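Of the protein chains in this complex, one is absent; all others appear in place.
Think of it as A, B and C in the order they're written, each chain with its own count starting at 1.
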């Protein structure tokens, strides 16, 4: 049983709640179709003479293909066409080439070497699904089995077999420089040295299947106008269309993709494998072709949420403040990149989680192993590391003897804090979520924790970018020559230094191209950030009334704390403890920022450093942006 | 047999939209002859409610009843480009594109009405019921339907709009990781209550109390769908799911739903949700997109609750009975960590 | 390529069986294989009218189940009340409308929980050639047996002599981590002639004579059953699969057996 309450009392100054249609529990537009079974999923389009495609797949983790004998299969009843690698016009791709990220490395159909169990080496089109399966069983592939590697850290060793020849170091190449993505903010070694506790942990997430109830699939058919229509379960219509155009070396104008009603995706329908294969089938057979994964393929050949391994090292002050946090992360990409490389960048920007920590470093590796390639899934790039971070936070709480919720509130990021990716936090609400969850569950937290606010105590010195130690460890290929440590900073010979305050220009949304597209601000329902803290009515929070002795279990206003992050004298610091806890949100007699009533969204530049007032103007310095992005030709 | 109760906490934030930007979405809006509106997209409804939420956004922006708006997606011949439905980008990116397209269409609508009413367009307002009034003079009014007919059959004016939303791509500094990843974050915190059987290692989740901050609940029932279903998936990830039960060994990978484990309808967890709404500046009506983040806090909260119940740190997912039992044996039995 | 041969009697079906032929029962396993292109199945032999072989009848202290009787049929029959919990443990309602007693006997690991119950109920099979065979003789050789099963005769237990438990990860229905059936006749409170069988603990459902022997003459209390519990792990070598490892199955089988014997139920 579930219950839902909408806490309209919180952040009410920042919203209008009088909109006409927004906020209404309107029935889904598609619900009638769902309950009558008539929502048109891709497989609900009937074609006369529909043919069925199935794949011949590798039984080996890693093997060289000596030969493929399709003779018997071609003579089997109902078989229309056997498709091999040579039939794919442009048989090399990487999914994110459409946004110029990564090198082409994966064949639609393999002909030289298989790198995971299930990799396709042939596709067969037949009159019925069963005939296609029977013909697949009759294809004889002569393999030379090669040594394989399945553990990502073993794959980093100089002795490990090369999984993917385009990345011969078994790691994705980041920025043409390193075999991993770095994040550096401050000096973690200094933070560890100042810490009272060092808390370390290792975390592992195994691969997870998206498991939509509709399996991945597509039906392609010749259209009367010399084009091909493709009904697809894709989550990304133009990704699939663009990938198909590229692999088939076909003008995108000859492709007509139709989808939009999909039986669950969860990230598993982005990879654009079934679309190019079904269109290729329709081209070669001249008839409608369906390629639908069965459940076994969906589970073992379809790319899962990849495995991740994380090591976290924290330096923690006696009072629970985390002074430094270092991550070493391994994304097990499987045999090809798909989306793992990109997830790591998203993940790196997410570190160290929703906390303000003055010294943060991370090395995150995208490692190739001989397993099914990994791809997107709900929470992509974040779910695994959030598991690690939040398990680790409990270990930190135990180490310092703090209530786990209070520990989070103590370290929580707040409006105006600088994050390690060097952009300011705004619109934060972690503290309020902690307080409400504590309240709903009846988990006591201290009165001071219950008084904290995301709107207060951030910024000031917490907005500053510290002097940052960098290193050049882990350059591409270095790890192939000798074993070097994977953790940030360890074993690094050449160290560098980025001066305090160094920051580039934040990127904001492109402005509307025409002023007619700019919505009247009074109709957006958005009133701008409030300067008055939203208040969880304190009486409603089960506050811990136990005597709080020597241990500083309750969080001081972060900026007022002594320590490397918090030089004193910030004019931003309010005195939350002085505010009447039960008073409604209202103008307070506090020095700064000026307490105001709800404002129109016209904040001053100082408190809103990167409000998108002006159209983006900085050039993109990466050459050859995708035609789907800017109209220029892809590299 | 001893069953130990445990309680665990976790909180998270979640970046909304494709990292680094560079992920545009477009929308087209046009009026039918009598003033109903069609929204054309290439976005995908995977069940998250893309068609429904963009419909409400279009209706709100146009100032017309939701019943007068329908969303058509995704046909590459008629729908403008959309990067796709992933990374919690739909509500934010597509929603913003729809706002721009519907805003332009609304401008044309009001200009057409102004011509009919012989007033300035700036003096007009919509009532959300299908009428356009002169501000402060509600009797000077025209229906949206009459306006559309006049515009398209008398004035020679289309009531249509185009919209694109793009956050241009951000570079990443190779040495520091500096970048502009996304523009807004959703938040969540939750408490899990569960029981652990110390002879079998079996974990039973009894209750979740949660707070999810979603910017704005554009449709509260769609938000509820995501949060309840997402928390279920979180429990499933935490305790059940993997395609490789003996990772990194690849043996015994499940090939059907008997072997790929997920909680059944007999394991529905009582889930009490509070929804917080702190609107984000550049999000459509402040809404951030709750679809992905809702599962994330459940995984660590369960691990933390198992530790609280029996003193076994479960740092490897999924937290199978075997992993709990091995931990119990290694510890010489359950070590409850105290009532929370 | 799969062909269908429709026959009128089980004897005809047995006569037309051979390499690549399979008799269609409920179809829950056979049709799955057919859908997935199982190259070992090239012919489906189908009874035109299976109803005569789907009956349930009482034979004194025993009950006879036709090989084509479905789990749903068993759940509807008052004669088989003691088997209702066992039948209910097999799949969801749709599967139970299809899955047959005969099919369950041949179901590979981890399926076949109904056969686990039959094992302790002294199940005797009537084969298509008219001969009789004990179930525990068939199970080890079931993959090579060419005769077909026509019906099963099982003891009808008294009181709470018969107990069954299936441990699943997924609730309310899931595949077996393990299942246990026990038949525990007692004389003056002491067990006499116990039978205990396990599912998903070996390649086929199995009885464990050492456990049965250890229960002889004991009271069903913690002390009485201790030796039986200890002998579980020594006499079973369960497989790893995606549901659980052999190690885990071995570790918890005594726990669940203890709960079953003590009437504590399962979680």
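Keep in mind that, in the parts below, a residue touches a chain if its C-beta (ideal position, glycine included) is under 8 Å from a C-beta of that chain, and two chains touch if they have at least 3 such contacts.
Assume contacts and distances are computed from a predicted model.
> Which of the following is the UniProt-recorded protein name of the chain this complex doesn't show: "4-hydroxybenzoyl-CoA reductase subunit gamma", "ABC transporter ATP-binding protein", "Sarcosine oxidase subunit alpha" or "Cation:proton antiporter"?
Per the UniProt record, that chain is "4-hydroxybenzoyl-CoA reductase subunit gamma".
> In the intact complex, which of the presented chains make contact with the chain not displayed?
So, spelled out: the chain left out of view touches A, B, C.
> Consider the whole complex, including the chain that is not shown, and state which of C:18, C:92, C:189 or C:217 touches that chain.
The single option touching the absent chain is C:92.
> Pick from B:13, B:31 or B:48: which residue touches the chain that isn't shown?
Spelled out, the listed residue whose C-beta touches the missing chain is B:48.
> For a quick check of understanding: of A:277, A:292, A:367 or A:425, which residue touches the chain that isn't displayed?
A:292
> Tell me which stretches of chain B touch the chain missing from the display.
On the chain B side, contact with the omitted chain comes from 46-49, 221-222, 224-225, 228-229, 231-233, 256-258, 262, 264-266, 268, 271, 273.
> Across the whole complex, list the residues on chain A that are touched by the chain not included here.
Listed in rising order, the touching residues are 1-6, 27-28, 30-39, 41, 43-44, 46, 50, 77-78, 128, 130, 211-215, 262-266, 292, 294-295.
> For chain C, which positions touch the chain that isn't shown here?
1-4, 24, 26-28, 31-32, 34-36, 44, 46, 72, 91-95, 97-98, 172-173
Assume only the chains that are shown with their structure count from here on.
> Using the touch rule from the top, work out which pair, A-C or B-C, shares more C-beta pairs.
B-C
> Using CA atom averages as chain centres, what separation in Å is found between chain A and chain B?
Going by mean C-alpha positions, chain A sits 14 Å from chain B.
> For chain B and chain C, let me know how many angstrom lie between their CA-based centres, rounded off.
Whole-Å distance between the two chain centres: 46.
> Please list all residues of chain B that touch 2 or more other chains.
245, 253-254, 260, 262
> Pull out every residue in chain C that's touching 2 or more other chains.
Touching at least two other chains: none.
> Enumerate the contact residues on chain A facing chain C in the complex.
My answer: residues 54, 77, 130-131, 133-134, 136-137, 294, 296.
> Considering only the defined contacts, which chain C positions touch chain A in the complex?
It comes out as residues 1-2, 34-37, 39.
> What does chain B use to touch chain C in their complex?
1, 3, 197, 199-202, 204, 240, 245-246, 251-254, 258-267, 320-322, 325
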